[in-house]
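Written out below as structure tokens is the structure these notes cover.
Complex shown without one protein chain; remaining protein chains in place.
Labels run A and B following the written order; every chain starts at residue 1.
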Amino acid sequence: MKIFPLLAIGVSTESTKGRPLDVRYHLILNNEKIILDNLGFNDSDQVQLDEINIHSEHQETLTGLLSDRLTLQDNQKIVIQNLEKDIPISSIYDAYLKLYLLSLREVKPNSLNLDGIFNALPNIAWTNIGPVDPNEVEGMRAEHQNIIVKSVDKFPCMTDYVIPSGVRIADGSRVRLGAYLSEGTTVMHEGFINFNAGTLGSAMIEGRISAGVIVGKNSDLGGGCSTMGTLSGGNNVKISVGEDCLLGANSGLGIPLGDRCIVEAGLYLTAGSKVERKDKEGKVIETVKASELSNHSDLLFIRNSITGSIECRPNIKSVELNETLHSND
Amino acid sequence: MKIFPLLAIGVSTESTKGRPLDVRYHLILNNEKIILDNLGFNDSDQVQLDEINIHSEHQETLTGLLSDRLTLQDNQKIVIQNLEKDIPISSIYDAYLKLYLLSLREVKPNSLNLDGIFNALPNIAWTNIGPVDPNEVEGMRAEHQNIIVKSVDKFPCMTDYVIPSGVRIADGSRVRLGAYLSEGTTVMHEGFINFNAGTLGSAMIEGRISAGVIVGKNSDLGGGCSTMGTLSGGNNVKISVGEDCLLGANSGLGIPLGDRCIVEAGLYLTAGSKVERKDKEGKVIETVKASELSNHSDLLFIRNSITGSIECRPNIKSVELNETLHSND
Partner (left out) sequence: MKIFPLLAIGVSTESTKGRPLDVRYHLILNNEKIILDNLGFNDSDQVQLDEINIHSEHQETLTGLLSDRLTLQDNQKIVIQNLEKDIPISSIYDAYLKLYLLSLREVKPNSLNLDGIFNALPNIAWTNIGPVDPNEVEGMRAEHQNIIVKSVDKFPCMTDYVIPSGVRIADGSRVRLGAYLSEGTTVMHEGFINFNAGTLGSAMIEGRISAGVIVGKNSDLGGGCSTMGTLSGGNNVKISVGEDCLLGANSGLGIPLGDRCIVEAGLYLTAGSKVERKDKEGKVIETVKASELSNHSDLLFIRNSITGSIECRPNIKSVELNETLHSND
């Protein structure tokens, strides 16, 4: 992957014992381009980022510029991180760098080595005064009585670190840093996107995108729908949703879908579900496990409301997203 | 509609480029009454609001009073808005005024012209330092390192602008400004209410009320239940729930319900579902599409757990809300 090697400069907040709690990167670049430049380094007279080699002596200059532009708190220090290649994650600095790359849309889900990420990320109390060691919150109340702890988790919310262009996210607490949201993606209040998962084009997300799951362009995940993940629950096949698909509200998906497929509202299609496959005339052709229909296109899955059987019919209805809802400017 | 014409005075926060980001109204009145008076203007010696004609010279006095009572931030300016009649929305000022009218319970859902609202509302990063242009958040971190971005959306949370009396809202991020919540409404953590939607009386809401959907008094929407909306998903019929109804947990509704109806937990009733209609003795009378039962009362919808068919039986069980849960004082 030619994105590596990388140079990243940012700020880490530390616990009272000096343990790093998070990393906020302000600058990420490789030998080809500037990936992130949040504080306008490149506008400075002192440095032209596109001339910088990631191993060059400019690192010190960049650090100096960062110090000039940010007032570091007492519990913060500057981080300079070099990542030579895509090896398993062994530090919080690498973990954040890879999560940034995903949310900045530099790399697609399932293309980075994320082994070790759970061990590298400490559990954090995410508060209105910044990240805090969960064991230190109560002791801080003497000084800060109105500490609000919005989350106790290894992963922060994406919107507190990266806000990709052209997206709406109705509830920031439901999209983790490391999610990949393409331009034109709207995540409604009931939507959720885990790290290393996301959308490859304009999409309406009112359901849950589990880690590892990707959704193609112009697809619509209805309210409360579920996509099976591989982190828990025992499923080993990576689920995906193709283009122009609709998962109905409160439905569920346990197989990878092709393009132009519909899963009816309320139907949970597990990989092991036996499905009656019908032709255009409504005649049953065969009975197959849903997993055998993985990645097939133009299918409509419903539960027959008289016989109770799950049926798979040719899908002739096209899904169209409401344009107004996806003009996220 | 006699609520118009209206006069409203408030404060708009602007981006660094002078683009309005939100409007917080502090005073709304028409020729008949004071609809909103948040900062006690009417207690002032200088003005009696009920004597004010919305076209009068008092507007300047009111603006002066607002300036006296609020310390405007550098990026804020006073807004005076006149809305003569209920025309399509062409500005953020009108959009907020109409959303206020809904959440202040002055007008019921589906009674205002909301055309153009998505275009009129800019996409905003809702933060702990107020509304911010999403593109300007990162640049602000030099000054405000602990910016928390709770949402990136066109609509704000209702509770940050209007708190109607006698309601509980366990998670404010799940009720948009423009929602209509009657006295005695409890919205639990899994509940959601979109703009131009809501409850017409005391209600327990643990499911999702989509835009345009209204719920009658004494009805109970169980955890995770879904009501189909018309903004996305392709449905054209406005869904509603009558009085004394129960949508079971994880159920779904694709038709308008009459009064005293129950949809069993876990059952998604789409408009196209074929339903076996039974009489009191349990004999099948006919098989109909669910849409043909729209607005009928006293029905119980279940999926027969032996045959798998969706059945509609006469409902003889009455729904009673737990009084303790609805005394929201």
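The working rule: a contact is a pair of C-beta atoms (placed from the backbone, for glycine too) under 8 Å apart; a residue touches a chain by one contact, two chains touch by 3 or more.
No experiment lies behind these values; they were computed from the predicted model shown.
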| item | value |
| --- | --- |
| Candidates B:5, B:116, B:201 or B:308 - the one touching the absent chain | B:308 |
| Which residue of B:38, B:56, B:90 or B:295 touches the chain not shown here | B:38 |
| Contact partner of the left-out chain, one of B:122, B:198, B:224 or B:254 | B:224 |
| Residue among B:16, B:46, B:90 or B:165 that touches the chain left out of view | B:165 |
| Chain not shown, touching residues in subunit B | 24, 26, 38-40, 69-71, 73, 128-130, 150, 157, 159-160, 163, 165, 167-173, 189-190, 204, 206, 220, 222-224, 246, 248-250, 264-267, 303-309, 319-322, 324-325, 327-329 |
| On subunit A, residues whose C-beta touches the chain left out of the figure | 118-119, 122-123, 125, 128, 134-135, 137-139, 141-142, 145-155, 173-174, 192, 208, 210, 224, 226, 228, 231-234, 250-252, 254, 266-268, 270, 273-276, 287, 303-304, 307-310 |
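As a convention for this text, only the chains that are shown with their structure count from here on.
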| item | value |
| --- | --- |
| Distance from the mean Cα position of subunit B to that of subunit A, given in whole angstrom | 29 |
